[in-house]
Structures are given as C-alpha cells and as structure tokens.
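With one protein chain withheld, the remaining protein chains of the complex are depicted in position.
As written, the chains take the letters A and B, and residue 1 is the first residue of each chain.
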Amino acid sequence: MIINNITMSIMYFIPEIFLFIMSMVILLSGIFQISKNYIFHLTLISIISALIMSYNYQVSDSLILFGSSIIKNSTTEFFEYICYIIFLIQIIISKDYLKNRNLLSGEFYSLLILALLGCFIIISSNNLIILFLGIELSSLSLYSLIALNRYSVISSEAAIKYFVLSIIASAIMLFGFSYLYGITNTLVISDIVSFSYSNNSSNLYLLSYVLIFIGIAFKFAVAPFHMWLPDVYEGSPLPVTNFISSIPKIAFFVIVFRFLDDNSIIANENFSKLLLFLGVFSIIVGNLFALVQKKIMRMLAYSGIANSGFIFLAFFSATNHNFSVAGFYVLSYSITIVSAISIITFLSSQKFDLVYINDFKGFSAKSGYLSFLIMITLLSTAGIPLTIGFYAKYLVLDALVNKDLVFVAVIVVLMTVIGLYYYLRVIWFMFFETNYNSLLNISGKFSIFVLSIIPALILIIFLLPDNILKYIFYILT
Amino acid sequence: MDITTILFYLVTTVIILSSVSMIIVNNTVHAALLLVLIFFNSAILWLMLQAEFLSIILVLVYVGAVLVLFLFVVMLLDLPKKQKANQKLYLLFSIITSVVMFIELYIVIFYQDFSNSLIAIPLPESNNTYEIGLMLFTDYVFSFEVTAFILLVAIIAAIAINISDKQKALRQDPGKQVLENKSDRLKIIKDDDL
Partner (left out) sequence: MFDFLNNFTSLFTFFNELSILPSTLILILLIMVPLLIVVAYYTYAERKIIASMQGRLGPNVVGPYGLFQPFADGVKLFFKEIIIPVDSNKFLFLLAPVITFTVAFSAWAVIPFDSVMVLSNINAGLLYILALTSLGIYGIIIAGWSSNSKYSLLGAMRSAAQIIAYEIAMGFALVGVIMISGSLNIGDIIHAQKGSMLNWLWVPLFPLFLVYFISGVAETNRAPFDVAEGESELVAGFHVEYSGMGFAIFFIAEYANMILISALTAILFFGGWLSPFNLNSLGGLEINDVVSNILLFFINDGIHWFIIKTLFFMFCFIWFRATFPRYRYDQIMRLGWKILIPITLIWIFVEMLFIYYKVEPWFL
C-alpha cells in the first residue's frame, strides 16, 4: 500500500518522531541543573516507550510512506525491535562508565538516539536518497560521539580516522548510486532491483553495484576496507564502540538484503567472486592480526573483521529468497559482541580502564559468574559448539560446501581454528592464571542481571536453532 | 560549434585542471581557493543546464559560506612551509590507481547506452525555483526533514565538542556591564575627608 499523504504517513511514523522529539528533550534537559541520573532515566524511559509505541503501531501489510521514501513491513519492524533491545542493554550498561568519566550528558544520549534513528532510517529506506541520508545521520552522530571525549588523544585520533575514511566510503557509494540512477531512471530500490537491463548496460549496472558494495564493505569493516575499525574500537568510549559494533551491522544487513534479494545480479559470476574474495580475505586478515594484539578492544575489532568476513560469505552463498543464513549470522554475531563489549564496559565502569588482555589475569577468583559469562560470549564469537556462534558458522560452511567450494571452506575452518588461540587465551588468563590479583572491580546487581540475558540467549537458541532460522526465513520473505 | 559547447569545454577543462592542482598543491590556502574555482565553474555548468536556482545556491552556500570558514581555519593554521615527506611515493600510487580507475570507468561507460535516461528539461513558462520548492515540500519532504536532522547533529556536535565545561575562559557579561552603576565604580573622595 502506497501512502502519499504526508499526514497519513506521519501517523505510521510516530515511534520514530517520538524518539526524535525525546532526543531533543534530553538535549535540552542539560540546560537545567538536574542530576545526571535523571538524564539517564529519561533516555531509558523514552526508548522503552518508543519500543512500546512501535509495537502498538505494528503494520499488517507492507506500507510505503512519504511518496516512495520509507517502507514499513514485518521485516523492518523485526530488525527495529532487535535494535531497540540491543540499544536498551547498551544504555543500561553505559551509565556508570559514562558517569565516572564525566561523559554522561544530555548531548551524549541525544546523539546516541539520533544515531539509532539514522539506523532505523537505513533499515526502512525505500529510496537511494533516504538511504544515503540515513547513513550520514547515523555516521555523523557516531563521529561526534567519539569526538565528545575530547581530552583523550586516542579518541580524537579515532574520530578523525573514522570521519575521513567513512566520508571517502560514502562518496564511493554515492558515485555508485549516481550510475544506478543514470541507468535505471529511478531512485526506488525495489525498482532498481527488478530493473531488466539490456546486455550492454549490464557492465555499468555491475560497476555501480561494486561501488555500492565497497561502501557497504567499509561499513561492515571487511578487509581490505577494515583499517578504521581497530582504532575506532580502541579510541571511542566503550558505549559508542558497543553501538558501532552491532546496530549499524544489522541496519546494513537489511540494506544488502534489499539490494540483492530478488536480483539477477546475485547469480552474476563476477559479483559473487567479489563477495567471496572479500569474505575469505577478511577472515584471513582478521584472525591473523588478532593473534598479536595486546589490547582487548583491538583483539575484538580484528575478530569482528573476521566475523564480517563470514557475513560476506553468507551473502555470497545466499540465493534468491533465502537470506536466512546471513540474517541468522548477523543477529547471532551482533548479540554476542554486544554481550562481550557490555561486560567489558561493566568491568571498566569504575575509574580503572580495562584495556589490556593481561588485565583479565586471575579474574575468576574475583567473580566466577562474570568470568563464566565472558567465557560463553567469547566461545560464541569463536564458534565453539553449545553456542549460537557455532551454529551460525556451521550454516555458512554448509552453504559453502553445497556450492562445491570445499577448498574455501577448509581455509575458513583453518583460520577459525587459528583464531581459537586468542579467544582461549583470555579464558586461560581468567581461570588458570590464579596467582594474579585482579584489579577489576564489580558493582551493581541489576547490571549483572542485564548482562546475563544475552549469554542465556546464546545458550538457549543453540537448543532450538531451527525455529529461529525458520522465523528469520519467514521474516525475510 | 556554438557558444554553449565552447563554454562547456572551457568550464570542464578549468574544473579538471583545478581539481588536480587542488590535490597536488602544497599550500593549503591555494588548495582552498582552487576549490572555490571548482565550485564556481560547477555553478556555471548548472547555469548552462538552466538550473539557475541550484547554481546560485551552490555559490551562495558553498562558496559564500562554507569555503569562507575553510579559508578562515586554514589561514589561522601556522603550517610549516616545507612538508614533502614521502609525497612522491603517494603521488606515484595515486597516479597508478587513478589511471587504472579511469580506464575501467571509461571502458564501462563508453559502451553504455544512456539514450533512454531521463534528461531534465525545464518546462516552458515555469519557474525553476517554484518547482523545486514544490517538490521539496511534497515528494521529497522526508528527505528534506532528514537533511535538517543531519545539520542539527552537526550543530550539536560542533557546540558540544567546543563548549568549555570549566569556566576558564575570560569573558565579559554584557548584562552585568549594562546594569553597572556609577556608584559601584566611582567613589568621590573630597579633600575635606583626607
């Protein structure tokens, strides 16, 4: 159903508009000399009420709002809920960390909400212009969030690196958009995807897709477009890292799905070679570089690069109307990394910064429960059985083998096994280096409860993966 | 060969030459001024397509405001005069990359048939500015609003990064200055008192 009327369209867009208004309210609440806790509670309440609102305004069929700008259907809503829930966990964990570093302020949370809004706009964009604007809205908020920590040298460095490189990626993407528009004469993504090009325009169509996927690969931090990720992970405040690591990935997954599903280009040999190359190269680079890292966030960044490689392999192995493997991988990886970074945020929420992997030494003596949670999340990122990470990786490898790419599958497995070393090292430090006195301190019962939600999910979903996979398949068709 | 074609080639040549020299040139102020030249010539290109509103807005916004701030910042930087470390290596790589990219794009685009592309032809007797305004507030209203969000984020970020949380800065409060009385500042001491 296409709704051109602006007032009618706004009716279906109320949760997002409410979030925007609340972000302004949170920003302006800094004018009054109120306690920082109130700002935090206001943020929490507005997120929860926006979630409830978007649940109430659930649409029954696919809606196209504001001319051809925005699409709302069950797919977009599902991914928006996931983003909401992840965002909620991040916000709850971020409070003490930000408060002890003098970063807790109205502008921080309002920019974070605007970044989330940008991701929502990406998820529900139906039009190249809106897509680009959504990307810019979320990225611009993120650059400024990193730069807000302005007394820190590494934060400024990370912000500048992220800004400059991301702008170049956006420019390349926009270049691709312009060619797509030149060939297809339309900005609407679904029309572009179903465009039947003549033989001699297929090359330019392919070229514009390659340019767009360079931009997307940058956002996923797939090697060789991964250079920014370690510095950004290391330099930005941990709640921002937490955001960057998960929610934009979900948003960009939806966009890749929109661009590739039902598109004949997915069968194009050259294009799938590109995806395959990006995936395998990224797995190799990520796992090998992660081995030598001394800092926990840099290690997680390189492991993120390796996992993004898996996501691209999932895109490579996807066929028309079957993106469920990629969707499952993105979701499982996002919740796992959110769990890992949330725990690290929680552990460094007092004045002490958890920077080095060595800081984990002897942690199990201090809190066996938290070390157990860390172990579960790290094992899930590594892909050890009994976690969803394993099932997601298994699905990707299975798809590769089905495509007769056994050699590639062997390389990928080999790299993953090599990668086990740096995950297990952390676990070894925690449980077996018992003669160290850990400096990490733990406070907050509620936070620990929140932190244990995702590891529980990781274990539970492993028991019934097929239902989840079927549900994602149903959502994506 | 009519005057528009000659003008087109002239303008595009200037754009390309100044873009290349903008990247190569060492002096940042010169680079910013070359960027001004590029924008100005792009505005001429738009003017030749009869998009006078866009071209004037380009001059007004980019040349008149954005690049002035650029120059403002660049001129205040005290850059060392010679900084040529490794520039030749970068130049070599960038030349190779751009040549390869150029050939690729040329091959792809040369065989592309653009004949069924939409070409914007201004309606006769229509007002360009009026039509753009109408489109912006009907079909593209959502894009328009999101653009406003983006600018808002830029404003918030710029202020939040630069605002001084400690009251270190020396500043005068005009309100206090106005309310100042003569008796607060001036004390008349007569000879008799001494």
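Note that in this section a residue touches a chain if its C-beta (ideal position, glycine included) is under 8 Å from a C-beta of that chain, and two chains touch if they have at least 3 such contacts.
Please read all numbers here as calculations on a predicted model, not as lab measurements.
The chain not shown here is in contact, across the full complex, with B.
With the whole complex as reference, residues 1-3, 6, 29, 33, 36, 52-53, 56-57, 59-60, 63-65, 68-69, 71-72, 75-76, 127-129, 171-172, 174 of subunit B touch the missing chain.
Definition applied: only the chains that are shown with their structure count from here on.
In this assembly, the C-alpha centroid of subunit A lies 32 Å from the C-alpha centroid of subunit B. Residue ranges of subunit B in contact with subunit A, taken from their complex: 104-105, 108-109, 111-114, 116-118, 138-143, 146-147, 149-150, 153-154, 156-157, 160-161, 165.
For subunit A in complex with subunit B, the touching residues are 6, 9, 20, 27, 65-67, 69-70, 102, 105, 107, 110-111, 114, 117, 121, 127, 129-130, 133-134, 136-137, 140-141, 143-144, 147-148, 150, 182-183, 185, 198, 200-201, 203-204, 207.
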